[in-house]
Structure formats: structure tokens, C-alpha cells
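Every protein chain except one is present and positioned as in the full complex.
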Amino acid sequence: MAAGGAARPHDEGLRRPWGAITAFLLPALLVYAALTAYPAFRTLWNSFHEVLPRRETFIGLANYAELIQDEIFWKAVRNTFIWACASPLIEVAVATLLALALYAKVPGARFFRIAWFTPVLMSYIVVGILWAWIYNYDWGPINVALRAVGLGDWAQPWLGQPDTALPALIFVTSWMWVGFNMVVMLAALHSLPREVIEAAELDNCGWGQKLVFIILPMVRATLLNLVVLSFIGKMKIFDLVWITTKGNPLWSTETVSTYVYKRAFEWTTFDLGYPSTIAAVWFVIVLAAVLGLTHLFRLRDKLEY
Amino acid sequence: MDVLKKSILLLLLSGYTLFAAGPFVWAAMMSLRTTTEIHYDHFGFPDPIHWEKYPEAWFNSNYAIYFTNSTQVVLAAVIIVTLIGAMAAHCLARYRFKLNRLVYFVLFSTIIFPPQITIISLFQILVQYGLYNSKLGLTLVYVAIQLPLTVYILESFFARIPSDLFDAARMDGYSDWQIFWKVSLPIAVPAVATTVILNFILLWNEFLFAVVLITDEVNRTLPLGIQRFIGDTQEDIGMIATGLMIAIIPVIVVYAFFSEKLIQGMTAGAVK
Amino acid sequence: MATVTLQDLTKVYDRSAPPAADRVSLDIGDEELMVLLGPSGCGKTTTLRMIAGLESITSGSLSIDEQVMNQVPAKDRDIAMVFQSYALYPHMTVKDNLAFGLRRRAVPRAEIERRVKEIAETLELSPLLGRRPHALSGGQRQRVALGRAIVRDPKVFLFDEPLSNLDAALRVSTRGEIAALHRRLGATMIYVTHDQVEAMTLGTRICIMSGGRVMQVGAPLEVYHAPVNTFVAGFLGNPPMNLIPARVAEGDGGRRLAVAGESLVLPPARMPALGPETALTFGIRPEHVTLRRDGAEAGASLAAEVLQTEALGAETIVLAALREDRAAKVMARVAGDAGFRVGESCRLQFDLAAAHVFGAEGDVLRPR
Partner (left out) sequence: MKRTLLSGFLAGVVGLAGFAGPAAAQDIELTLWSHWSAEVPKRSFVEAAIADFEAANPTIKIKPTWYEKNALYAALKTALRAGQAPDIFYAEPDQVEYMDNGFLLDLSPLNWAAVEPWAKEAWTYQGKPYGLPLEAWTVELYYNKDKLADLGVKLPANLQLSPEGFLALIETSKAAGVTPMSLGVGDRPFPGAHLSHEALLKKLGVADYGKLLQGEIPWSDPRVVETLTWVRSLADAGLLPKTFTTMKLTEAHIYFHTKPGALMFINGSWYTSRAFNEPDKGGQPDGFPLGIMQFPAVPGAVCNECRTIAVGGSYVANADSEHPEAVLKFFDAFLNPEVGNRWLDNVKVQTGIKADPSKMTDARAADYFSMIAATNEGSKYFFGIPIQVMSGKPKEVFTQVINNALPAGNISVEDAVKQLDAAY
């Protein structure tokens, strides 16, 4: 009999229906194996080779050695990290403020909620094009507005200067994602037990105190989830940069994604080994960062992405 | 809250709304104006309204092709990923076996994979199997990248279906496969709808994999099509805006009808 | 109809833990309503699920109508089950819920229609046939769940705590319905519950389980009046039987018990003669205890102090502590107007003709 080895309660029926289990899992596992696991391993394999169209040569750790000295890569890592660290803070902070405003029963809350959410629906391509226009030096709304209020000297080619380009793009992602974070926060706020907040009111708590001592601690898990989610999203960022600056000027907006793409598909060699090395190292960095973050927040068990 | 405070707050929120939705409205207005009009005044209202720009973009700028491609690839991918994702999720939520949690973790943890880790080799692999530069290849890749999220959302829903229901169906004489089709799936319709809408929007907007895996004009999806328009030539701002709107419209339609569902899906897992 | 025989039925989930069901043996006769009763975790649901075919059987055998069923899949055992949560298919109407099991069994369409209609009428579900479960009240859902089992016309009905999700009033009326159903259908039923009132009122026989084992099987009153061990004695009855540690004292033919510095002399009918100093447990049901301010019989009463009274109207439950052993507490069910106050001293008078004596292991000691 098959049941002897069962280690959990609620095993199913007479025999473990391995046939059914296999049939249900097989398609997903096949897709996973062929299009996720295998490519990931192959990338790793690539990273120890020079992968040219007609030949692959084992070169050991040469790619890794080169990577360590590749200033552009480290610049890209730095930019991506700045992005991944700044964005969550901005997005979640602004989103929390907006969510609290709606939570306070403002008329038209539903309309606001739906309107704020729209940026998330657009692709980075659309958003990129739109914001490249918005940042346009000559006729973009930002500079036009600055000139209109007599601050013409502040008008900048926002995406064209190394010190403004990255903040400008970070601003765009924040614009895009604040609404999303707001909606999540609002849902979390609405799921809070009313009694606790009412009890706090009886305890003569002011709004500020209520926020700091009651509400925020209670939505802590949601806040941290949003931070992690936003962090992961920014670690992947590619489309927006590609459509607006392509990493320019002076690599100030280069992200790891764009650099991998450049090295793989735009560089003057056909080598796929080096970009694979970047991908592999980056994968480890992302993994470490995400694990670190979850550990930091001690959410190991609760974390949902 | 007294009236003054409330008005100030409302004013601030309206200001933010202008900021959040303004670019979209601006693009919508430009989509109905010619580039010459736009260059004359970038912020004017469409007067007269150039509706004809839409058919023009559709027929003369290949948008019909891009749109069809996007529709085919995205719909096929969504259907496949929903189906195989639901099967896997059903299995993981319902059957207890030794590797259950391991399989779940393996499938789910790829959600944090940066796309770079697979994209280069996916390119090589699709080339090897003759799927490079084909809609089929892109569809399969889309299935793979949306699988973790789909399994995650559906598994958590299936796990909430009381196991008594499955027991009842078994006693009613249904096989494992029939139980999936006649009990699990119909009950999970709300969750399935969520994943369908979510996957639809995410894939409709997908760019990185498309740009690497598709080069042929006839196989381009919408994001690639739009990108083509910001190439060498003088930017035909008015036409690009029209193209943007064509690309956004399906998403807006979906959003208009399913905004609650969509928000639910987007936020799934983030609320604790 | 059908008989169900359990022979040393055992279920082991985890080898390092005790079995969930341990050598359960039970003969369930045709048309019998057997109640499996016990606290949660006693193995009653596991046993039921093994009978249903929802759990594999680790060892032992299960037969229905003398055919071994161990390896027969659930769907082929011709068994219907009513679940605690009702397990109605939320996406189907009441009608489809009722018909679902039949459709699979290749019953002709017209026949399905007829049977569903019939059952719906019997259970007063006719006006609800087009509704979905979420639009039904708890009692209505309950009836649909019942109907779904009945419509299949199975050999054996299984009930897994079917009333536990109902409110008190509904529970009483539904209990009546099930009893009536049993009489009308004359079917073999196995009914799992932790509620002794259900067990007492419904069961033709009760099987009391604890720790995966069968403690006692018998007709309700038999089990009530002649519990085989302290577990059964303490589990059945509300309030349960008083169990007081005692020792055998010298004299009275080995039937004198020393309890809290006093002694009780039991009639030969209730207790075998035992040697002095034997440790045992003296058991007496609250309805066999009365409180006296004076005139208590020596050898059949103990001094006590009232700790607590619960006046229920027709009767009053009194909790008293023995004066010489405050840790030993006794419940008495006395007349509603007895008028004892908390802190008052009294004597507890026992009807020793209804006393029970259990050995050190908890098994009942009866005169040979």
C-alpha cells in the first residue's frame, strides 16, 4: 500500500494519484524547464565561454575578470541601485499620503483612485515617449511652464545632462507607480479593523499620533511588501531607458538591463559570453539584495511578491 | 474636518490628478491634431478634430499589422498561460505530495529573476529551434514569463476552496481531470478573470523580449511598432500620438470594464 | 440495504506519531444509524473518511455488504456523504448541485429530472431550485446537502458533523429531520459528531472513540448507564459523571470506600469485593446526588461546601467541594427551588444504587 510513507495529514484517497499530479504539472514544468530553467543555466554556461556565432570557446573566468574591471558595468550597477532604492521610498511615501487623504473620506475618492491608477496601464514605451516630450527643452510642458512663470533660467534639457537625466527618469517611474502603490495602501487601510482606530480616537489620539502609532504599524507588512515589489521592478528596468536615453549621457542613465542589451545586441562584437556574465553576476546581486531586504524586514515567512 | 481644510485637500488632490492623468489627456489631444498644428501650439485643443488620423495610422502606418500581431500573440499567450498555470496551481493547491512545496517554490521564485538571466539564451534557443522571429516563439516566451505570477495568484485562490468540495465531487464520481474542469475552474472564475486581465495588460505592454526576439516587420507587436516611429526621421509627433492612443485603447477598454478586477489583480499579494 | 464491517481499521499518517485510527473494529448492521462520537482528534472523522474512500487504509479491512472495499475508489463504493461544510458547488444552482452526482452515473436525463424534483419536494427545496448556494440560508444549504446525498440513493450514508454549522434552534429541528429520514429511508447511516445530544437522540447505537480507539459501542442508554471506563463516563452526560478518587477501606465485605476522610458503603450489585487499600475511582452522575442540610445517611454521604450554583429554573446545578478534600469537586443536579447558597455547608447524599466504580486503569469494576 502506498499510504505508509505519507508525511502529512489529508493525503488523498486510496493511492497518491501520481498520474493526475503529473498530468497537471507537466505542461507548466515543461514550459518552465525549457524557457526558464534551461536558459538560465545556459546563461551561466555562456558566461564561461566566448560565444561567437560559429564557435564557442571555453575561457574560464576571463569574462568575470573583465567584468570586475568594467567601469561601465559598475556605473550601471550604481545607477540601477540608486533607482531601486530611491523609487520605492518616493513611491511608497507619496502613495501613503494620497491613500490617507482618500481614506479620510474625500468626496470623489473613487474618481481619484481610478484616475491615479491609469499611468500604470501604459507601457514604458508609451510613457517614455510621452515623457521625452514632457522633458523637451523647447516645448515640453515643464520648461514651458518654467518660462511662463519667469523662471526660464531653470529650463533644462532634463534628459540631456548627466546630473539631471537619472533623477528625471526616476521621477517618471514614480509618476507611473504612485497610483498603483496608493491603491494597494488604500486597500490595506480599508482592511484595518475600524474598532482599533475608533478605540484610538477614544484614547484621544490626534491624527498625527493615530497615523504614527496606530495606522502605520498596522500596515507595516503592506508597506514593506510594496517597497520590495518596487525594488524588484526597478532592478529590471529597461524599456523606459531604452526609449528615452539609451543610457546616455555619459552612462548616467545606463542600467544593468540596458548594458546587457547593448553588449549582447549592439556592441561591435557578436560575443554573447560577456553579456551572459553580466547577467549571471547581476542575478546573484539581485538575489542577494532581495534576500537581504526580506531578511532586513524579517518578513521571511510573510513576504509575498 | 472643516470645510476649508477639506477644500484645500481637494484642491491638492485635483492638482495631483492633473499631474497623473495630464500626460494622457495631452497625448489624446495631440492624437487628434496634425503635426503642423501641434508645432504651432503644443497645448491647443483639437480644432478641427482630425478623426481621420486614426484610420490613417491604422492603414498607412502598419498599425493594423502590429495590432493584429499583438492581439494574436497576447491572446494566445494569455489563454495558454491561464490554462497550464491553472492546472499547475490546482494540482499544487489540492494534492499533497512530497515535492509539492518545492515545485511551488521553484515556479514562484522565478518572479524575482531579472529578465537578463534568460533573455540572451532564449535568443540562442529560439534560433536553434527555428522559433526566432516568429509569433509562436514570442508566445511561448510570454507564457513562460507570466507563469510564476499566474500560478501564484491561482494557487492562493485554489487553496482557499474547501477540500470538502473536491471530496464531494470525488464521491459524486468525478475523476481528477473532471474535477479540475467542472469544479475548480468554474469556482475560480473570479481569480482566473483577474489573471487573464493582468496578464493581458502586462503582455500587451511587453517590450524587452519582443525587441530581442522579433525583427521582422510583419511579426512586430505594438510596442515595437511604436518604437519604430521614433526613429531617424523627423518626429511626426501628431502621428506618434495617434499610434500611442491606438496602443493604449485596448488597455483602457479593459480598464474601463474591469477596473476593480484589475486593481485586485495588480495588488494581489501586496496587501497583507 | 447494506452492512458495513470495520476490522482493525488503522490509519497512520506519520510513523513517529500515534495512529489517527487504531485498530477500529465495528459492525454496522443494515438500516442502522451508527454514531461515531468523541472529542476532536479522536479519530472519528478519519474513520469516516476511510469508509468513504477519501483516505487510504493503512491496515485492517473495510467491507460493505461483506465485500472488501479497501482498494475500491470512493466513487465505486456507492456511498453518499454529507459534509460539515455542506460542500455545495458554489457555481451551480441547487438543481445542478442535486443532479451533479447523477449525471456522472449515466442516469437518464428524465430520471434525473424526476428524482431531483421528488427530493426537492420532500425537502421543501422546490422554490429554491434555480438559486445558487450563496443565496440560501444555512438551513436551506443543509437541506440541499442532504438532498444531494439522498438523490443518489446510495447503500450507505455518511454524515460528518452535519449540524455543527447551524444555530441551536435549527440544529434541533434538523436533527429531527435526519431521524425521520433514517426511519423513512431505512438506510444504513454512519454519523460523526462530537455532540452527545445528537448522538443520544439519533443513534441506534453509539460508538465512542478516543485517541484513535473505540472505547465503547452500544445503544445510547446502555452506554449512558453502563460506561465501560472513566473516559466514556466523563464524556457522556451533561454535566458529566462525578469521578472522585477513593480507596477501599476495611470492613463491609470489601465494599467500603474511603473518600475524603469519610466512607461510603456500596451495594454488592455495584461493586465487586476488593482488598483493602485498592486505589480506584468512585463515579456518580449528578442526578444521583442530592444535597442535605441534615438527615443525611451515614455511609452514603459526604460533608461538603457549596462553591457555585447555577439556577436553570427547573433544576439547579450545584458545584460543591468535599470538606476534607477541597480538590475533589462534585456536581449535583437538584430541584430548582432547593435554595442552597454559596459557602453553605451541607452533606452530599448519594444514590449508591447508581454508583460506578472504576479501577486504577479507568476500566469499570463490576461484581462478577
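Letters A, B and C name the chains as they come in the text, with residue numbers starting at 1 for each one.
The working rule: contacts are C-beta pairs under 8 Å (C-beta built on N, C-alpha and C of every residue); 3 or more make two chains touch, one makes a residue touch a chain.
The structure displayed is predicted, hence computed values, not measured ones.
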By the document's own contact criterion, which visible chains does the hidden chain reach in the full complex?
A, B
Among the options B:Ser134, B:Gln178 or B:Ser259, which residue touches the chain absent from this view?
B:Ser134
Per the touch definition above, residue among A:Tyr137, A:Trp154 or A:Trp207 touching the missing chain:
A:Tyr137
Going by the touch rule given at the top, which residues of subunit B touch the chain that is not shown?
123, 127, 130, 132-134, 211-212, 215-217, 228, 231-235
Go through subunit A and note every residue touching the omitted chain.
52-54, 71-72, 132, 136-138, 156-157, 159-162, 248-251, 265-270
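Here, only the chains that are shown with their structure count from here on.
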Counting only C-alpha atoms to place each centre, which chain is farthest from subunit B?
C
What residues in subunit C touch two or more of the other chains?
53-54, 74
Specify, in ascending order, the residues of subunit A that touch 2 or more different other chains.
6-8, 11-13
The answer for subunit C against subunit B in the complex is residues 49, 52-54, 74-75, 79-81, 83-87, 89-92, 100-101, 104-105, 148, 152
Going by the contact rule set out above, which residues of subunit B touch subunit C in the complex?
162, 164-165, 167-174, 178, 183, 186-187, 189
For the complex, which residues does subunit A have touching subunit B?
6-8, 10-13, 16-21, 23-25, 27-29, 31-32, 34-36, 38-40, 42-43, 46, 51, 98, 101-102, 104, 106-108, 112, 114-127, 129-131, 133-134, 139, 141, 144, 175, 178-180, 183-184, 187-188, 191, 221-222, 225-226, 229, 232, 235-236, 238-239, 242-243, 256-257, 260-261, 264-265, 272, 275-276, 278-280, 282-283, 286-287, 290, 302, 304-305
